[in-house]
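Excluded from the complex is one protein chain; the other protein chains are retained at their positions.
Chains here go by letter, A and B, matching the order in which they are written, and residues are numbered from 1 within each.
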Amino acid sequence: MIITNIHIENFKCYAGDNILNPGSRLNLLVGENGEGKTVFYDAILWLINGSHQQDIREIVSAFAIKNNTEGKGSISVTIRGEDADKNKIKLSRSFRWRETHSILQKDSPEELRAFLTKPNGERQTLKEQAAIQLFFPPELMKYSLFKGEGELRILENEDSLKNLVNLFSDARFFERVYDATKTIQGALKTVVDRSVAKNKKAKVDLEKLQKTEAANGRKKASILNKIKDNERQRENAEAIINDAENAIDKAEELKSTTDSIKEKKEEIERVKKIINAKPSLTNSLFDDLWILKDFEPIFMEFKSKVEEADVARRKIQSEFDIEQGRKQGIAEGISTLLDSEDTPLDINVPSQQVMEELIRDEHCKVCDRPAPKGSSQYEFMRGRLEKFLESQKPKSNRDIEANQEQALKHTFIRELISFNTIFSQKTLDMRELGIKIKESEKFLESRRNDLFQLESELDELEQERNNIVSQSDDSEETLSRKLKDHRGASNDLSDWKDDYRDLQGELRKIEEDISANQTKIDKLRDSSAGASTEKNNLTLINDALKIIEETKKKELLTFVQKLTEVSNDYYKRMNFDNFTGRISIELEDGKGLNPRINIFVITDERKMKAKHLNKSTETSVHLSVLFAVSKLAESSDLFERTPIFMDAPVSSFGETKRGQFLEVLSELENQIFITSKDYTQIDASGKISLSKPLNQIPGQNKFWLRLKRPFNDEQLSTLNTEIQTL
Amino acid sequence: MAEEIFHLWANKVPKYDAELKSLFETHANYGGGDEARAIARGKEFEVAYEMYIYCFFLGLYSKTKRAIPENHSKIDFSMSISTWGKKSGRRGRSDYFEIQSYMFMACVAETQTNWTDLEKGEIQVDDVVKTLMKTLEEFTNGGLLLLKEAYQEKPNSMRHDSSLANLIFQAKEDL
Partner (left out) sequence: MTREEKVLNSLLQHPLLKDKYGLSMESQVTLDQAMNSEKRIIKLLALLSQKATNIHSNKSDKEFLREIMKELNS
């Protein structure tokens, strides 16, 4: 049966009509936690099982109730499918609801309706259970619907594996044949014995042998009981040991998670420190002078205004000096110099020290030209130095008076020039600010994202720890008791194993005795006169019985081997490069017609039970066996392929393994529905997105289940999941 | 020592439009304090003059010079420019000396002044300082109006830690 359409209406967080058209192979449903993946699975379960004890408010969408103007509506989950004969089947569970005065109640009874439409158009109504079974046969339901990794453990239950065998191998038919044959054998034996009893001596002998047979029978029964007891004791001991080991595992798991949490918190603190060390942007504007990022053009304007003013000032000053110079009758030579058209530099430029060096070296280092003694350049330089030294001399009162007249009253322009000088270099540094600021922002942004990521990882770890803690209600006391019990149980177990061996020995012996006695009986029967027909028939029946018993055993073995082979096929594909041994499904000896079936994993010649392995290996083992079951179910002609639903079955897998697992699944011919939270991500601002490009996400058909934004996760009535086909 | 025009300018108390007082009250933390207190009170600026400086540069970069209307009264926060930036517990000299200098240079750059007349004493230094202050106040006013607009029209974009920085960095681009 292939599901062709799933329609969820007003069920929990799926308000309105939500439709999913799946493909015939792997359908991957991705989404963030809490946005509808598990509810999708719940919808299917509700379709199959109905509401039972659930309160109506737990099922009907709060969003729909709130937003429905008429105060009433309906809720339904419908699946449509097609079988191998091209019949179309529709299965739907629904009821109408109404809300009056804040009370929500059913407006119609909850019913499950099913229709089958033949290829020729003929339509028939199906009975509820019949319809469900078309999609999910009860025998296979255990193997088709899984909520979380934990539920995969059903295979550890001995009975379930036995059921499997009974379901799919032909061995069960042989059992019936055997039973029928045994009945006949009994009847024939009676007849033959009657004829034997006709001979007095033979009668006596027969009775003796029959007594022995009965005694042997009882003895065998008693041994079998002891063996049963022994098995029970061993199972108990193993359970205690397992329990203790699990508790230890849990304690270790808990410790490891607690350590991870501690590490994660430390990392978070580190990142927070980095973020907080950076001052707020507003502070940086002032403290780091980021506010001056775009100041350069303004400075340039300032600079040009100041330089313009300075040139004007120097011109005025120089005109004044020239005038003064003339008034004071300074030497011609210098006066000529002062007469030059160009606006001279201030007298202290270059500085005294520089002037002295230029003169000493007889070289103008500004224009890089020699100024040998006696040249006009040399004289010019010397004149300037003299003028400067002159200006430095303390003036006599007379001089001061004479110089009372100044060219300019103030020195504001010079003040502005000093600003120019001081801040020129600084302003050049401002150019780098733009880059610095951007880098700083980028750095902060990515630290913030890191922080968000770390915090959500921390949430997950804490969730995990809570799960571990809630799963084991072991107090310290209980744990230490379990450890003590473990020791005791281990010792007992080895004793019981010894006993078991002894008992097996006894069993073999009694069976030999029974066999030997039986031979005597047979001989007696043979040698007796009469009832030859019955004797012949009895021989025939005995042979038939033997054939049947042994063929059955063979069948069982063959099936188990087949199961092992197919399971390993899936297991290898799932594990790809990482060698994690091979699966071995084995029949336990000596249990007559119903031997125990165990699943082992063999690695490097060490044999371990699946449940004692690490979680992800255990899960892959279980999944492998399950897929093998599905394949065998299909080839048994008993069932059509059924769809498989798994809600987050591989959360313990790492990314690579998960990818491999999903690849294996997409190669299977089964229609599979899997949910996973690993292909979406959520960032600091709450925006969700796919964490991988679409073509890297496995599956023929992919769907994204997500809540419509905005929503408040504390208010059910704001929750509305939508299904997006990717 | 001759008086410096910078100090004359810095000793002034700049004013702003009284109608924009609420803007200061909403975004600047009066009554002294530090970042923690400002955050606790939900104010972006730790002190009023910070906001003043910010708005000055905002107006400056976006070339938004707006005269304060004649009929509006002007108020101030009684602190001269030279006192801006002194933070107790920090180094002694005014910590905003550089910023003050840049503000001064901007005023000079953006004000028409005949410097040689001033040097010659033909115009009074007080008058020049007055015009520089006018430039300061008008750019600040422009910035305040821009800030007010930003809060009113795009309140969501102003909620982030980086909003103010972004606003001022964008000023040049938005011309």
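Quick notes
Keep this in mind: a residue touches a chain if its C-beta (ideal position, glycine included) is under 8 Å from a C-beta of that chain, and two chains touch if they have at least 3 such contacts.
Here the structure is a predicted model, which is why all the values come from computation and not from measurement.
For the chain that does not appear, the touching partners among the shown chains are A.
Summary of contacts with the chain left out: across A:Ile227, A:Ile541, A:Ile697 or A:Ile723, the touching residue is A:Ile541. Note that of A:Ser108, A:Thr533 or A:Thr656, the residue touching the chain absent from this view is A:Thr533.
Contact with the undisplayed chain is limited, among A:Ala180, A:Leu389, A:Val469 or A:Ala516, to A:Ala180. Although one chain is not shown, part of chain A still touches it, namely residues 170, 173-174, 176-177, 179-181, 183-184, 187, 533, 537, 540-541, 543-544, 546-548, 550-551, 554-555.
Quick note on the criterion: only the chains that are shown with their structure count from here on.
Remark: chain A and chain B have CA centroids separated by 54 Å (rounded to whole angstrom). Within the complex formed with chain B, the chain A residues making contact are 280-286, 289-295, 298-299, 301-302, 305-306, 309, 312-313, 316, 408-413, 415-416, 419, 423, 426, 437, 441.
Within the complex, the chain B residues that touch chain A are 2, 4-6, 35, 44-46, 50, 53-54, 57, 60-61, 85, 96, 98-99, 101-102, 104-106, 108-110, 113, 115-116, 118-121, 125, 161-162, 164-165, 168-169, 171-172.
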